[in-house]
Every structure is written in structure tokens, then in C-alpha cells.
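Since the structure comes first, as C-alpha cells, the remarks are kept for the end.
With one protein chain held back, the other chains of the complex are shown just where they sit.
Going in written order, the chains are labelled A, B and C, and every chain counts its residues from 1.
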Amino acid sequence: MYTEKVMDHFTNPRNVGEIENADGVGEVGNAKCGDIMRIYLDIEGDTIKDVKFKTFGCGAAVATSSMVTEMVKGKTIDEALVISNAAVAEALGGLPPAKMHCSNLAADALHAAIKDYHDKQQIKE
Amino acid sequence: MYTEKVMDHFTNPRNVGEIENADGVGEVGNAKCGDIMRIYLDIEGDTIKDVKFKTFGCGAAVATSSMVTEMVKGKTIDEALVISNAAVAEALGGLPPAKMHCSNLAADALHAAIKDYHDKQQIKE
Amino acid sequence: MKRIYLDHSATTPVDPEVAGLMMTYYTEKYGNPSSVHGFGREAKQALEEARKQVAELIGATPQEVVFTSGGTEADNIAILGTVEAKRNKGKHIITSCIEHHAVLETCEYLEKNGFDLTIIPVDEEGIFSVEDVRKAIRPDTILISMMHANNEVGSIQPIAEIGKLAKEHGIVFHVDAVQSFGKIPIQVNEMNIDLLTISSHKIYGPKGVGALYVRKGVRLIPLIHGGGQEKKRRSGTENLPGIIGFGKACELAGQRMAEDAEYLKKLRDKLINGIVERIDYVKINGPLGEKRLPNNVNVSIQFVEGESLLLSLDMLGIAASSGSACTSGSLDPSHVLLAMGLIHEIAHGSLRFSLGRHNTEEEIDYVLEQLPKIVERLRMMSPLYDQVLREQKQAQ
Partner (left out) sequence: MKRIYLDHSATTPVDPEVAGLMMTYYTEKYGNPSSVHGFGREAKQALEEARKQVAELIGATPQEVVFTSGGTEADNIAILGTVEAKRNKGKHIITSCIEHHAVLETCEYLEKNGFDLTIIPVDEEGIFSVEDVRKAIRPDTILISMMHANNEVGSIQPIAEIGKLAKEHGIVFHVDAVQSFGKIPIQVNEMNIDLLTISSHKIYGPKGVGALYVRKGVRLIPLIHGGGQEKKRRSGTENLPGIIGFGKACELAGQRMAEDAEYLKKLRDKLINGIVERIDYVKINGPLGEKRLPNNVNVSIQFVEGESLLLSLDMLGIAASSGSACTSGSLDPSHVLLAMGLIHEIAHGSLRFSLGRHNTEEEIDYVLEQLPKIVERLRMMSPLYDQVLREQKQAQ
């Protein structure tokens, strides 16, 4: 069902956890659907210095969350913004068709976290 | 499917053949239905001295023909007249339900032969 | 890696004695039961022997047993065949909200085609009430289709009472007994059942075989037309090796039922109690004690998702199943758990362990050792668990 890479990220997820007083936090999904992803960003200048996630969801949800954190760590915000859910799935070697839709939201969570960062910046300004 | 007794009568049918100038000949069934039975009687006084049959048909048709000839040999006409198709089937240890109807006509052939005998007698009288 | 199979409600291994017998019919006694010759006759005889073995386990006569390709087909024949035969009598059907998809989807297909459907609810233990069924009966009710024991939470239903009701009203009563058959006693006469669905691969028989008990006199329009096998009730060359395997499995189930049930209840309760003792925020779904199938354990584990639990168990060689939407490809979690009043997030985090004859105490111990660690790991990853962690911190 799942690729080896998915199973690897599910078994040994990268960057699990929280960042206290994160610069940006994004959450997508809801418990009703069985998937919630929350991403925390630590941003210095334009660069994502640290990223953590917490996810409630199936194997694909966990693996995509883990994958997206790996993909953005050290990247600029602009680089992060172009990462799509499809790109995350691709980086994992693909997802089962049934999962492409429902559990493939990690990039959305990332973008929500960036938006949160921007919102906070605006308030500060 | 068939009882041992049926198979025995099918394999070693008793009284196969014709009687030339028989006192009575009866035929029932038709080739269209896949069963024709012809019974020849040799009658002395009231007694069936000899009986032969020829049958085109399935296992049950052959076995019932053979059985009925055994049942009537040496019997009086009155005794022969009370033999029913059901009695022939019973004497064979039963027939499969599908055969009870279509191939169980040997007693009818016997009765037709007796009728033929009576008809001929009337003509003679 | 050692593999521990705890998904016997999905399917069972075939008993070696059953499989051995089947082999003979694949390679040596391979005749078609419709054939006149010796190969055919020995096949036919074996077919009728199997029919007897099946009939015996439910107190039916062999003539009342129609072999099918499985439980799903039997459910379909029962429901579609009845409404087709009773079309002129009415168009109201009663079923329950916890039926297997084989029943529910079929009833919903009929609803789309102009039939009226009443779907009886269940209580929080997953059991429907006789009173609700009584109230649902209308003058144009032609069929009641309700299951004997639920496949997800193991709840055993008041089938005999509903049978009485159906009989009083002259309504055809179909029971899906796929999960209870071979595990707890079923007597079609005492229970006033007209049509009973059973399946082979849930009782250590082969997949691809099942049967519908059809009470003498109950008319059904066939679903599958053709050579007129099974007394014209189900056409198609008989799956003879499968049927023979099914027959043998029934015989064995009859011999072992009491002993198996006692053993499985012990394992079941050990697993249930162990989980409740070792893990916080869990809820056992379905009734406890005698109203529960001997081999069913169903638990919701809060703050985690079912498929993640399954995958984690699987990596340790433990095979279970889940009511999570993610395991079924649908969007909603188990319709059974929802019908029992669970909210979505709790239903998503449910696990079913269904035990079998070959499971051991050691296997249960292993699950009880590993499951808490898995839950802990997933909870630490879950944003829903934050709240609990925070409360724990405050309490310290």
C-alpha cells in the first residue's frame, strides 16, 4: 500500500514536537475527518530555521507531515511557499490513490503556518 | 443416481428381444421424448408364458422394461393388470425424481400389450 | 518476525484438515456434480454430504441450504430475491443501522429504486430493540433483514424475539449470521428465521463459499440465472472443493464450538481488561459478557487515529483492524460506531481485535506489552493530546 519512504517517515518521523513561542503556527484538517496537522515555524530573516509538527491521522498524514518539515528546513519562505501537497507526495514516492485527497494536507499546514507568521509580522509592524 | 438394482437391470437386461407372432404387442412413448418401449407377450390361457421387450431410452427406461418383464413372467393377466409404473419403480429400489415421470412407462407398455391381446381375441371371437 | 493474527472476523486461515480434503477434490475427484458419469456422481454425492453438514449446524434440512459464493452474495439473494418475489405485496423493508455493507448497500440500492426503508437504530452497546422493530412494522412490510451478531463490536442481537414478531406478522425474516455462525448456537426453527446468511471463510473454511438457508416454502426470485443448479435457486457450476471445505468446516465448528467459545472468552476478557488497565482514555465498544461474541474486542483509543495504530501494530507483526475511515477508503469512520453514538474523532481511533482458535495467551501478553508503547508514541505526536499533557503538567 504505502511506499517504503512513507513507512520510513511514519516509523521515524522527523521533527515531531512543538516550538514554544513559534513565529508561525498552522493547523489544517479536523478531527472529524480523522486528520489534523499542526506545523510550527521558527523563522529568522527569510529563512525557516526550525520546524516541528504534531499530527493526528493515518500513516499518510504522519508521513507527509514529517516529509514537509524535512523539505522546508533551512529554506526561505518563498521556497517554502511553492511546495505543494503533490510535491510532498512525490517526495515520498507517491501515495495510494485513496490517500491523495484526504491525508495529503501537509503543505497546506505549512502554508497556514507561513500565513500565521505573516499575520503576526503585520501586527508587529 | 441410480440404485444398484437399476444398474443391474440396465447392464444385464432380462428378456430382451422379440416374440414372433406375439399374442400381444404394446408400445408406448415416442422417439421425440427419447423413450420408446415395446413389449411382446406370449399368452396361454390366462397366463403370460413368455415376455420380451425392446426399448429405446435412458437407463431408467431400459431397467423398468427389464423389471416389468421379470415381474409378469408366469403371472396371470389379471395379476399383470394391477402392476403399476410405481410398483415397477419400487421393485427397482426407486428411481431418481427426474425419472419417475418421463422414463417410467414400462407398466403402461405392458398394459398396452395386454390390451392388444384382448383386441386380437375379440377379433378372433 | 513472529506474526500474530488477530483479525479473524475479516477472515480465517483454512483448517489443515479442511484444506487437505479440498485438495483431493481439486486434483482427483474433480467431476462436475451435474455430470452423469462416475466423476460426476462422486461429486454430486460429496455435494449433498456437505449440504447435510451445513444444515446440521443450524437445525435445517439439507434441502433448505443453497450454496453461494459467499456471505455477500447470500445477503443479496435473500434481499433482492425476496422483494422481487413479493413486489406485489408491498415495498417496505426494515433493517438496522449496524448491518454489514452487503445488507445496507443492497437495501439502499432498493430504496433508490422505489422501495421504502426503515433503518432501526441501536443503543450505545450496539444492540437494537425489539420494540423499535415492532413499531416499524407496516401493513406493506415485506422483509425484515437484521444481523445476528455485529462484525465490528460483537454485539449479539435479540434475533429470536424479532423472529417471533416477523412470524406473527407474516413478514419474511432474513438474518445475516456471518459473524455468529459457528461461534454461538443458531437454530433457524426456534428463532423463526426464514433466510439465514452464512459464510465459510469466517469459520476456518475456504473463501468464496457461503450459503443461504431458505425455509421450505419461502419463495425467492434467483439473482443468477443459468443451468439451474441448487434447485434453480443459484445457477453456475458448483464450487465443489469450496463447498466440501465449507461442509467440513461446519462439522468441525459444531464439534469445537463450546470449547472454542470458552477459550476465546478467556482470551478476549484478558485483552479487554489488560487494555483498560494499561491505557488511559480508552473506551470498550460493544457489550461486555454474554451479549458479546466470544472472540471480539473493540476499543476506541482517544487522541490517536486507527490506521496509525494498525500500521504500528503491523510493524510488530500484529494484525488487527480498525473502524477508521482511512482503512476503508471512505470518508467517514465506522457506521456502526457512529450509530452507537461515538463522535467522529473517537470512532477514528478504534481498533478491533478478533481472536481465533489458534491464538495463545502469550500472544495476548505481547499485544498488551506493545500496545501501550504504540499509543504513547502516537499520542506524543498528536495535537489532540496537548490538552491532556497540559492538564497533567498542571496537576503535578
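Observations on the model:
The definition used in the following text is that contacts are C-beta pairs under 8 Å (C-beta built on N, C-alpha and C of every residue); 3 or more make two chains touch, one makes a residue touch a chain.
Small disclaimer: the values here were computed from a predicted structure and weren't measured.
With respect to the full assembly, the chain omitted from this view is in touch with A, B, C.
Summary of contacts with the chain left out: across C:76, C:95, C:118 or C:350, the touching residue is C:76. Which of B:41, B:62 or B:89 touches the hidden chain is settled by the complete complex: it is B:62.
Screening C:212, C:313 or C:384 for touch with the missing chain picks out C:313.
Within the set C:81, C:126, C:163 or C:241, the residue that contacts the chain not displayed is C:241.
When the whole complex is considered, the residue among C:19, C:261 or C:338 that touches the unshown chain is C:19.
Residues 1 are the ones on chain A that touch the missing chain.
Residues 2, 7, 10-11, 13, 16, 18, 27, 31-38, 54-62, 98-99, 102-103 are the ones on chain B that touch the missing chain.
On the side of chain C, the interface with the absent chain consists of residues 3, 5, 7, 10-14, 16, 18-19, 22-23, 26-28, 30-32, 34-40, 68-73, 75-76, 100-102, 105-106, 108-109, 199, 201, 206-209, 223-228, 235-242, 307, 310-311, 313-314, 317-322, 327, 329, using the contact rule stated above.
One rule holds in what follows: only the chains that are shown with their structure count from here on.
Interchain contacts link the chains end to end along an open line, per the touch definition above.
In terms of the distance between Cα centroids, chain C is separated most widely from B.
By count of C-beta pairs in contact, A-C exceeds the other of the chain pairs B-C and A-C. Separation between the centroids of chain A and chain B, computed from CA atoms only, is 91 Å. Mean C-alpha position of chain B lies 57 Å from that of chain C.
Separation between the centroids of chain A and chain C, computed from CA atoms only, is 40 Å.
In chain B, no residue touches two or more other chains.
In chain C, no residue touches at least two other chains.
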